[in-house]
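All protein chains but one are shown at their positions in the complex.
Note that the chains take the letters A, B and C in the order they are written out, and that residue 1 is the start of every chain.
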Amino acid sequence: MSTGARLAIRELTFSQALNEAIRLEMRRDPAVIVMGEDIAGAAGRAHLGMVDAWGGALRATRGLITEFGPQRVLDTPISEMGFVGAAVGAAMTGLRPIVEVMFVDLVGCCYDQLMNQAAKMHYMTGGQVRMPLVVRMAYGTRGGKPQTYGGGAGAQHSQTLYSVLAHIPGLKVVVPSTAYNAKGLMISAIRDDGPVIVMEHKFLGAAAKGNVPEEPYTVPIGHSEIVRRGSDLTLCGIGRMSHVCLEAAQELEASGISAEVVDVLTLAPLDENTILESVRRTHRIVVVDEDTPTASMARDIAARVAEQAFDWLDAPVKTVNAPETPVPFAAVLEAQYVPTAERVLDAVHELIG
Amino acid sequence: MSTGARLAIRELTFSQALNEAIRLEMRRDPAVIVMGEDIAGAAGRAHLGMVDAWGGALRATRGLITEFGPQRVLDTPISEMGFVGAAVGAAMTGLRPIVEVMFVDLVGCCYDQLMNQAAKMHYMTGGQVRMPLVVRMAYGTRGGKPQTYGGGAGAQHSQTLYSVLAHIPGLKVVVPSTAYNAKGLMISAIRDDGPVIVMEHKFLGAAAKGNVPEEPYTVPIGHSEIVRRGSDLTLCGIGRMSHVCLEAAQELEASGISAEVVDVLTLAPLDENTILESVRRTHRIVVVDEDTPTASMARDIAARVAEQAFDWLDAPVKTVNAPETPVPFAAVLEAQYVPTAERVLDAVHELIG
Amino acid sequence: MIDRPGQEAIPREGLLWMYERMSLIREFEERLKWLVETGVPAGPVHYCTGQEAVAVGVCAALEAGDWIASTHRGHGHCIAKGADVRRMMAELYGKSSGTNRGKGGSMHITDASLGMLGVNPIVGMGVTHAVGAGLSSKVRQSKQVAAAFFGDGASSQGAVHEAMNLAAIWKLPVVFVCENNGYADATPVEYAVAVNNIADRAAAYNMPGLSVDGQDVLAVWSAADAAVRHARAGEGPSLVECKTYRYYGHHQGDDPHRYRTVEEENAARERDCIQRLRRWATTKKLISADELDAIETKNRALLDDAVRFAEQSPLPDPSELLTDVYVAEP
Partner (left out) sequence: MIDRPGQEAIPREGLLWMYERMSLIREFEERLKWLVETGVPAGPVHYCTGQEAVAVGVCAALEAGDWIASTHRGHGHCIAKGADVRRMMAELYGKSSGTNRGKGGSMHITDASLGMLGVNPIVGMGVTHAVGAGLSSKVRQSKQVAAAFFGDGASSQGAVHEAMNLAAIWKLPVVFVCENNGYADATPVEYAVAVNNIADRAAAYNMPGLSVDGQDVLAVWSAADAAVRHARAGEGPSLVECKTYRYYGHHQGDDPHRYRTVEEENAARERDCIQRLRRWATTKKLISADELDAIETKNRALLDDAVRFAEQSPLPDPSELLTDVYVAEP
């Protein structure tokens, strides 16, 4: 963790922070490699002076090939099951692969490798096999102001879906929300000897900017963070939704309501205690999740609260999710999709008259 | 639905009931076809007098090829993404395919077809495309008495996992628990113009026997059933867990506690109302689910209760799941895995001193 | 442009239709590009400019009742199969008059009534759906053929291998059309694919495979026509690889000069499929330059109209967010 004064601090974007985390760990450990579609781009065209054309979906791997070369920065063909499987095999045999699956929407093309192979290998082999694997996935729907027309990325390129990963015992799933914790969680993920999924919100990549120390540091996996103190209720947010919760908390302050905000940060293993302790102090909770509701992480957290903090609750446990629909294309429809501060406030007002 | 007296009724197993449902619908509608690995077996060996060697994982398709021939009963190579995709394409073009994916453990090899294609096609095309597709999957861990040694099917052939399907908007997911509702839900699934996943518990296939009318009938999708009336608390079970709940209810009766039992039957769209109404009468609930806990259907149901029936609750909302681990092989470990009536009773006693 | 066996059988109207469709696709993409670059928020779009001959040559070999499965780069396929450019443009504007009522967008444009199995941006999946359509044709004995478009990048997807094996063992009426434009995003085909000609993989499925010049609409048509006849006769699937080129970046935001040279682009433009058909048909005096100019003028007007239609169409009602999730409400 940061020790303060000694470190040089600059403002970086979320994507730049991820990039720096990967770069530092690649310098530190030659076993760390990066794989994925177009994570460099222009593969095999160095002789034409062309390298590093893309840098991945979030541009988080840009520049790595220039420093570490094509042996450690591998563009892959479009074969998610194959290259995630290769990463699994590489992790079992001495490498520490960081593999990018462009969008979580493509999880269906490599799900077996994640849920049957990476997640279970250590357990099934009685603890013999280690699995130092990081899988990066961009997720999320365009939020914010509705445009008058046009559209977003549509039903197959806008999903959130992390609950289908968090559901699997053995997988760790982290959801950074700021440039600072993006870097720290990524370094923790790379150093972890088990499989860690890093969910990277598409619309935080460039938008979330913040102070980031130059040196390597870790943000521990399995810890939620109270990002705002409050006493009247708890708002619990995941990924970009933590920012929405903060926005809502700000507005509530204006009407004299003091909201505590918990940024979940890790979905699996979930840091129940931080959430439960907060609720036991505030007696009310709204969980905000960009994913669709059924079997979502919002419902999961709500259920844990209803089971373990029931006696402290003064009101129903509220969840705010995307609607139970695919993501629509048209901007006017999409604008209704992602939970907003307004919807969080509506939920709060149902709890607190 | 059954009109009683007119129908001939015999005892069938769960698998036989599924078989009869499929057979009757294939007679009724020539567009219904069946596909999957070894759903007949001995493919291409009719000239040696060999047909129908397997009949699928649960033997639920046995005999169909003899009646309907290899044009409508198609054995497939081991290519889940390909043949589920072919079923999706066939459903878009005039057929009503019933496709068997041997075990839900293999969902990772065809997940994209289910979650991105079948589930969303109707929505994404603005309602143009219909998707009369049934996907059958065997699931579940061996429960019951621990043997002194030996083991079960292990971590990759014993999973439950239905929450990762129920999570996807657009998919209907049914979990029959008896021979009667297996037949009725299967017929409803086949007649549905959208994609329906039918989850078939491996250890109900031969074990669940019951009275089944000979004629076709439907059990509606999207309805839970109160299978036992009670007043002190609600036990809510999914699939084989409904039987475990009934067992627990029986034992509770002996100690003077009256438990109502709800058999969920459909996970998506969930019949919240039946569950909520039950809780509003009994004021207590335990949800029992064979799946692992994080982002499970048990937690989903618990969260809905905590949000929508909070004011009626006299105690925390309890969930009973498998532990947060892969399924272990050794019988002594596996025996601790699946929720039992005993564990349900423990949960009840935590609620009712 | 080389003379092709059977091409004398293409009536003048056939040539005119090919020219008209290629020109309409070109006009659609160029207009769209202009709109996007001047601020119309059409979502992610993948222009197929340069590749028109593949869509048109293949669809020229199909009948109205046949199916196509398309990719994220699908506007050309849609237009070649007969889609209404007004409703396509309205879809890109997210309007309720769009092909998909505004709920799909560029990557999902579908007019099911024209045999479109959908534009599908999960690389490779459309190929499996075409195999399913072929199965449907065989089971229902309807003699319909399904053509599956997919890219050089998609050829590495396991689902495509599975689909080809299925079509082969079941002898389904499917034509696999690989649009090899040299790139998957920023990844060159010679890096990503272990063979020189993707068509050579046909042997792995015991089916005919042919690699043709995808900038020559008659070559594409000729190969597709043979494959479609083969399929319709119950002889099973074929693989046709069309070597083509996309003139612009992978999507509207991509600068291709980070991974390919201007020289390569210029060489590809020399082989422009529309100009080649024009040169060939006018040299052979089959069609006059004036006729072709008139087609282009008409297509420009169609696009003017399409943009007007899209602009003036109403937005979807907010309630549409929640409709059509389930096919039949429970």
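Quick notes
FYI, a contact is a pair of C-beta atoms (placed from the backbone, for glycine too) under 8 Å apart; a residue touches a chain by one contact, two chains touch by 3 or more.
This one's a predicted model, so the numbers in the text were calculated from it and none came from an experiment.
The chain not shown here is in contact, across the full complex, with A, B, C.
Residue B:G151 is the one among B:G94, B:G127, B:G151 or B:P220 that touches the chain missing from this view.
For the options C:R26, C:R201 or C:R246, the residue in contact with the chain missing from this view is C:R201. Although one chain is not drawn, the whole complex shows that of B:R10, B:R28 or B:R45 it is B:R45 that touches it. Listed residues A:M81, A:A153 or A:A335: the one in touch with the omitted chain is A:M81. As for the chain not pictured, it touches subunit C at residues 156-162, 164-165, 168-169, 191-195, 200-201, 203-207. Residue-level contact of subunit B with the missing chain is found at 37-38, 41-45, 48, 50, 52-54, 75-79, 81-82, 105-106, 108-109, 147-157, 323-326, 328-333, 336-337. What subunit A contributes to its contact with the hidden chain is residues 31, 33, 71-72, 74, 76-77, 79, 81-95, 97, 112-113, 116-117, 121-132, 169-170, 172, 192-195, 220-222, 269.
Keep in mind that, in the parts below, only the chains that are shown with their structure count from here on.
Averaging Cα atoms per chain gives one point for each, and the point farthest from that of subunit C is the centre of B. Between subunit A and subunit B the centroid-to-centroid distance comes to 32 Å (mean Cα coordinates, whole Å).
Chain centres here are Cα averages; for subunit A and subunit C they lie 36 Å apart.
Averaging C-alpha coordinates per chain places the centre of subunit B 40 Å away from that of subunit C. Residue positions of subunit B with contacts to 2 or more other chains are 81, 112-113, 116, 123-124, 169-170, 269.
Residues of subunit C in contact with at least two other chains: 100, 102-104, 108, 120, 122, 158-159, 325.
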